[in-house]
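Heads up, one of the protein chains got dropped from this complex, but the rest are sitting where they should.
So, chain A:
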Amino acid sequence: AEVEETLKRIQAHKGVMATMVINAEGIPVRTTLDNSTTVQYAGLLHQLTVKARSTVRDLDPQNDLTFLRIRSKKHEIMIAPDKEYLLIVIQNPCE
């Protein structure tokens, strides 16, 4: 489907290290990393997303979280939350 193509394109972009799709309970549905790392990422990032969304909506209930970016020394973790799923991309922004 189109979405598959989009995901493939994202994966093929320069600097993208990994892509993951996580469902609403924090269980990875699709990943390009090995299992243990994926599970670790999934658990931690899922909790973080829930907390972030809760924060945003607490401040203004009509607002909602669109995107979350964590930039660290080594790479950047980008999280796009959806109603039921969570799309996570780890990219190495070339600097």
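Observations
The criterion applied here is as follows: contacts are C-beta pairs under 8 Å (C-beta built on N, C-alpha and C of every residue); 3 or more make two chains touch, one makes a residue touch a chain; residues count from 1.
Operating definition for what follows: contacts and distances are computed from a predicted model.
Candidate names were "Gap junction protein", "Dynein axonemal intermediate chain 1", "Myotubularin-related protein 9" or "Probable cytosolic iron-sulfur protein assembly protein CIAO1", and the UniProt protein name of the unshown chain is "Dynein axonemal intermediate chain 1". Seen across the whole complex, the unshown chain contacts chain A at 1-4, 6-7, 9-10, 13-16, 21, 29-30, 54, 57-58, 61-62, 66-67, 69, 76, 78, 80-87, 89, 91, 93-94.
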